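Let me begin by handing over the structure; questions about it come next.
Every protein chain of the complex appears in place save one, which is left out.
Naming follows writing order (A, B and C), and every chain is counted from residue 1.
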Amino acid sequence: MASKAIAIVAGVGPGTGASVARKFAAAYPVVLMARNPSNYESLVEEINKSGGKAMGISTDVSSPEDMKKAFGQIEQEYKGAPIAAAVFNASGRFVRKPLLDMSVEDIGASWEVSCKGAFLFAQHTLPSLLKHAEDSSAKYPPTLIFTGATASVKANALMSSFATAKFAMRALSTSIAKEFAPKGVHVAHAVIDGVIDIPRTKEWLKDMPPEAKIGADDIAETYWNLHLQSKRCFTNEIDIRPMLEKW
Amino acid sequence: MASKAIAIVAGVGPGTGASVARKFAAAYPVVLMARNPSNYESLVEEINKSGGKAMGISTDVSSPEDMKKAFGQIEQEYKGAPIAAAVFNASGRFVRKPLLDMSVEDIGASWEVSCKGAFLFAQHTLPSLLKHAEDSSAKYPPTLIFTGATASVKANALMSSFATAKFAMRALSTSIAKEFAPKGVHVAHAVIDGVIDIPRTKEWLKDMPPEAKIGADDIAETYWNLHLQSKRCFTNEIDIRPMLEKW
Amino acid sequence: MASKAIAIVAGVGPGTGASVARKFAAAYPVVLMARNPSNYESLVEEINKSGGKAMGISTDVSSPEDMKKAFGQIEQEYKGAPIAAAVFNASGRFVRKPLLDMSVEDIGASWEVSCKGAFLFAQHTLPSLLKHAEDSSAKYPPTLIFTGATASVKANALMSSFATAKFAMRALSTSIAKEFAPKGVHVAHAVIDGVIDIPRTKEWLKDMPPEAKIGADDIAETYWNLHLQSKRCFTNEIDIRPMLEKW
Partner (left out) sequence: MASKAIAIVAGVGPGTGASVARKFAAAYPVVLMARNPSNYESLVEEINKSGGKAMGISTDVSSPEDMKKAFGQIEQEYKGAPIAAAVFNASGRFVRKPLLDMSVEDIGASWEVSCKGAFLFAQHTLPSLLKHAEDSSAKYPPTLIFTGATASVKANALMSSFATAKFAMRALSTSIAKEFAPKGVHVAHAVIDGVIDIPRTKEWLKDMPPEAKIGADDIAETYWNLHLQSKRCFTNEIDIRPMLEKW
């Protein structure tokens, strides 16, 4: 009998990651990854108390060693479990700086997470996503989602640190989609084009109505709906913006 | 008290249009438009028999007079009703021809439906979509969806008839989205990048598994999920392809 | 012996068209097309007086009859001459209007010139461009250039009239490029992303330095350089903006 499939969310903070975790926890045991345990501890508790099943893992997605260890823990907990959904929502440090003021670290910092981290996440999840694709009892095609941003498609002045990393992640997502779709894995890239309404952005756009920001729970709904898509209807890229966004 | 909102689908044939009509009929009275009544008659009957409410209108979406008359009929039937969802799924005749073999009619035929027809459809539906946006009892933001194709983003050799029209429709969709999103209307453009599994394409890719074609019902699910998106999470463009598509 | 190749510029006004005509007149007899003879008369005189050779033809590029007549005149003047370069620089009337205020004429006006006109121009010039491609004494590959705009790639609010037409023209250009490049015709689309410095825009950006506008002669230089590209180096799309443009 096939083990029960799980979902994994990397980059869980108080915003999109938490909403996505809550949403997918209604259907699957979820694994939450964040560098800082304080980012997932209360959420793990909340999910476990409300009838779901969650575990948190402290890991730096850009570290091959950390990731190996993290997925070892998952294997220990969910031996041989296929992955129904894997969401890469981590974002690295980035600077908004004139090019001549940037350091070598600045150009690489964002890439470490958005490209190398996304690559490591894909490598660790794809074998189990493929396993789910072959499981005839699977309800929905296994889904691998990458959270992008405006900077995934627009490279503005002073934004080279973030944009180079996000353009790279978008390329990674597309390349993986083309390689793994024929094997049944649904890969999608979301261009989150606007400010997400999270504690950190509380003071932003504060004179505007709520529709000026993107709802984190709403993103989670959209990600869930991507997961529901059948093998005969894969969406590989969507954009998301609030109704009051200028674009 | 607000009239009950309706949904309108233009371009109902045996494929996407019918699936979309069926899906939205579960929530709204639906109006089905097609040039040829045989394209909607049995579907109208089916919906009405199974507890939904449907009416069919024979109209040429590219004709201002026809469209005026059609929307007059809708007004008569559903006086003052807001529109919850409007889906433009019509596609005109197009040719696949060397440029030097094309006639002036050839370059315009597809545009007549995909751009002028889409424009007329938008003009006739937007006032009632706006009405729905202002209705505080509305469950979901009013949604205007345009069905695009591979040719909306790729202009291949011999495909200028179709691609010029589909590129134009995509521009129309984006321009409308930018004008009407701040007023609460969710406008989305779907790039259907693959062969849809409909009677007309039965012989295509017949040596391939079902996952080589897009399911019409699956498109309808995705359109419905676009409709469910909140004002804090509008997707303006999605692509759709089957898992076995090369792209 | 091969007839001397000619160049044709459609859409000659006091801006880009005139500059392009002057530039290409240094190498080829040029045919200038405009709806209004006052747009080319003095330029034709200027070119003919300064050692070049020019003829003007009053034509509406969107009229199949006019275009047939115009190319009949060219054939009469330059019997069997190959075309070395053909530049489509015409732009139709367009409106900047809320969608609900637009007429059916508004949505079609710009398309008439930018898509139908461009199509007719391509059909009339391609046979002679192909002839030049086969002429082993031809100095440069025959070149067909379409002048696009910001609206060729961005469809802003209120701009659907212009953007639908320009998106369509871009699709036309790409489709033609893919069909005719293998036959030796170099097709290029220029995205002119900024205000061109012409009499009509004199009052625009007047508090800004000259580098806030695009120079018409500079566009002509760039078009000429596209023409010089060899068969082993075709550019199919370029963007052009002034150094002070925000984009």
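Just so it is clear, contacts are C-beta pairs under 8 Å (C-beta built on N, C-alpha and C of every residue); 3 or more make two chains touch, one makes a residue touch a chain.
In this text the structure is predicted, and so the values were computed from the model without any measurement.
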| item | value |
| --- | --- |
| Shown chains touched by the chain that is not drawn here | A, C |
| Options A:12, A:32 or A:163, residue touching the unrepresented chain | A:163 |
| Where the missing chain touches chain C, by residue | 141, 178, 181-182, 184, 186, 197, 210-211, 213-215, 218-219, 221-222, 225, 228-247 |
| Those residues of chain A which, in the complete complex, touch the missing chain | 64, 98-100, 102, 104, 107-108, 111, 115-116, 119-120, 122-123, 126-127, 151, 155-160, 163-176, 178-180 |
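Note that only the chains that are shown with their structure count from here on.
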| item | value |
| --- | --- |
| Overall pattern in which the protein chains touch one another (line/ring/star/complete/other) | line |
| Interface residue overlap between copies chain B and chain C, same or different (over half shared) | same |
| Equivalent-chain rotation between chain C and chain A, CA atoms, steps of 5 degrees | 180 |
| Chain A-chain B separation of Cα centroids, rounded to whole Å | 31 |
| Length of the line joining the C-alpha centres of chain A and chain C, rounded to whole Å | 46 |
| Chain B and chain C, separation of their C-alpha mean positions in angstrom | 35 |
| Where chain A touches two or more other chains at once, by residue number | none |
